[in-house]
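Okay, here's the structure, questions in a sec.
Apart from one protein chain that is not included, each protein chain of the complex appears where it belongs.
Coming up: chain A.
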Amino acid sequence: FLCRLISTLIFIKKLCSCSVSVCVCVCVCVCVCVCSLQADLLLLSSSEPHGLCYIETAELDGETNMKVRQSLSVTSELGDPNNLAQFDGEVVCEPPNNKLDRFCGTLYWKDCKYGLSNQNMLLRGCVLRNTESCYGLVIFAGPDTKLMQNSGRTKFKRTSIDRLMNTLVLWIFGFLVCMGVILAIGNAVWEREVGFLFQSYLPWDPPVDNFLFSAFLSFWSYVIILNTVVPISLYVSVEVIRLCHSYFINWDRRMFCNRSNTAAEARSTTLNEELGQVEYIFSDKTGTLTQNIMTFNKCSINGHPCTVDFLLFKMFTWNPLADRDFRFYDASLLEAVKVGEPAVHEFFRVLSLCHTVMSEEKSEGELYYKAQSPDEGALVTAARNFGFVFRSRTPGTITTQELGKAVTYTLLAILDFNNIRKRMSVIVRNPEGRIRLYCKGADTVLFERLHSCCQDLMNITSDHLNECAGDGLRTLALAYRDLSEEQWAEWAERYRGAEKATDCREDHLAAAYEEIEQDMMLLGATAIEDKLQEGVPETIAILSLANIKIWVLTGDKQETAVNIGYSCKMLTDDMTEVFIINGHTVQSVREDLRLVHRSIYLSTSPVFLHISSFLSPAAHIGVGISGQEGIQAVLASDYSFSQFRFLQRLLLVHGRWSYLRMCRFLCYFFYKNFAFTMVHFWFGFFCGFSAQTVYDQYFITLYNIVYTSLPVLAMGIFDQDVPEQRSLEYPKLYEPGQLNLLFNKREFFICIAQGIYTSVVLFFIPYGTLSQATQSNGVVLADYQTFAVTTATALVIVVSVQISLDTGFWTAINHFFVWGSLTAYFTILFTMHSSVLFNIFPKQFHFLGSAHNTLAQPVVWLTIALATVICIAPVLAFRFLKLDLKPQLADTVRRLITTLNKKKNKSVYQRIQGRINTQILIQMLSRIWFHQMFLKYFLASSVQFHTLTKS
């Protein structure tokens, strides 16, 4: 919708003056519209009461829930533009940085000093929600904004094949120069020994006064003639193939999610074959493996466990504000609430007070919660359904409805959650005037801060927690502390001091929080379930069989994480050693990770894939799950789809095929160019190194773009070695990609060798035959044009036979391209050599009649047939030997399919099936041995990575 500007005018107070460490800005006072903000603002006032302002930060951090920002109370009254015009405060703040969640500054205004925090800031990229308008002071603009500071230089992602290809092209270039040098030396020798004597028939060109200069010219001539070894069309073809593969991903119905109506999307078209080489997957748990739909599942109140009983599910008829979708019901608990057991009441009061959820009440009784994290929402909803309804909040108050009675608490302080604290607290004053601190957080942290009298309760609760964690639930412990007025006043003083600190404010605040969160009384614990997505265990099992190692990043308790690992088949009982990094601080996690990274890098240079609903751009391939957590992940990803289980199809089917096709394509491409070009090299030895080409100029032009481009392109786009369901059935088929077997330097040299061998055959067989041959009417066949046509025809036929051998999947399109290329060759050949064209342009089409004369000769066809047989037979023999002695799994599977199709007899099928199993077993054993040798820590094929980063 349109940006609604309320008023545009504004004025400049003072220009920015920046010192090295501190930036003093009073720039422009802007009123903002209802669209995405364009600068980092200090919120001055808004149209909402208390200077509140609701924003959505999806563009910044991917979270779609609403967040609230509040202006300083002193500025929130400046609603009127005229008042704002009088505003002449001065802000001293930190220099521009990329930390989205913190801001540190001080406002000097009317001889007073006010601390500024992130709570007062509206960052660039935020979108106003539920807020008519607001006024702000520009702190940072343009490249200084936090959004821009975060946008690092975009790394251009390239596949390992790309990098290899670039190296190889450089090598080929070197090879080209070498050939040029060899031929130039040859030319020097020849001109000196022979050409010099031949001068009466062919004098040297006037500027060429000696053989050395002639050799120099010959070098450049040969570089031009032989430049076809450097495959220029390669890059274009590779991109076309990748584009097609990306379309196949987009078109895949089996990666389409009916529920969310989203198809898979390849957002990057350059990484497809890398999908066939993935070795490590780094995955988020929440929202990626799980549905990110939290349900309150269990709780333990004052040592009494309460479990879910879905069968008893009933409407909470006595509570008009209950959420109708709530699915937790425990008769005894409900009874306890009704009876008015204080511990139970206090338990739910914590849940209804200690959170950062925003509420929205469209009409009476129709409450909607907007929570930053779904688990918080689940907890508040649970409290609501048990009669402790959180209704609304203002900066200073929280209004709840406790068992039908409206209660307003004065909110004294919110002790924020962060990754290090792993807990959050609120300090409230209830209507009776008693001050209480409510805290919820990770049990490990909370248990350390309990009052000593809670020891027994702690042990019981701890048992319950472990039980819950064993079921894969996310747990939180709840506690409270009574504060006296003096304690509160004393602490509030320190708290304000910490808040005003200009440097290291976070540390000061953390220390202050630490002081008050002591000697707490344990109330109980909650357990929330986040259901796994459909098909996750199967997918992970298949990916593990494909030898892909999966790391999961989670903020859960270790027991929870391990259990989730088991339930999604990531961990199995026969794994002797599971590697779990359990970091309590960022530092230690980093240290552990470095250790592991080193051991990974020691072994190979593996391909990392990062799948997540919140992506870092550092991974080789980023896969985004488009679903609950907004579109940031999708925007930053290379591939996106809506269900984790589609990953197996993306990797094992699309990735594997892409890799296979690309490798086959590259092998053939290098081969055909070498076979084509090297013939000139051999001819050089017979034509005095004079840079005479073997073929007609039109053939040279059209060879790469017409005669041989389409069949190999069709192979690169459509080839399949085994049907898709087989590659899911035998995940081991994925292994050649990880081991980089199909295209590497060795394979490249084999292709080159084959190409050079072909060129030798293609030159010397026609040479041997034609130099002696005559037509049956006595006319000599050893003329240049006949030789050119014979060699060119033999070349086109040989490379066509070769592509037919390489193509494993003959669709109608392949047939059309292969036969079409051959037809095109002969059609163009006869056209170019026709008298019609010659009569118009005699000089350009001087090959007049060569095609008719040459191709009418049986001896020419015998030569072509012989050359083809000599070129192809060894290839066939080697392939057969390889298939026979060292069959790849894909070959065996192919054989199996053939056998199945023929349905010859069942016993053969069973035997082959047995062999496949043995083969897989042997490969697995050898892999395990390899890992034991090199990676002590890496026995397990999956690795759990555990650290707390998210609540």
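To be clear about the criterion, a residue touches a chain if its C-beta (ideal position, glycine included) is under 8 Å from a C-beta of that chain, and two chains touch if they have at least 3 such contacts; residues count from 1.
Definition applied: contacts and distances are computed from a predicted model.
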Listed names "adenine phosphoribosyltransferase", "Gamma-tubulin complex component", "Mini-chromosome maintenance complex-binding protein" or "Cell cycle control protein", matching UniProt entry of the absent chain: "Cell cycle control protein"
Of A:461, A:677 or A:769, the one touching the omitted chain in the full complex: A:769
Contacting the left-out chain in the complete assembly, out of A:390, A:670, A:718 or A:748: A:718
Of A:83, A:106, A:160 or A:262, the one touching the omitted chain in the full complex: A:262
Contact set of chain A toward the excluded chain (per top definition): 194-195, 197-198, 200-203, 205-206, 221, 246-248, 250-253, 256, 258, 261-263, 265-267, 269, 657, 686-688, 690-692, 718, 720, 724, 765, 767-788, 808-814, 835, 838-839, 842-843, 846, 848-849, 852-853, 857-859, 862-863, 866, 869-870, 873-874, 876-877, 879-881, 883-885, 887, 891, 894-895, 898, 911, 915
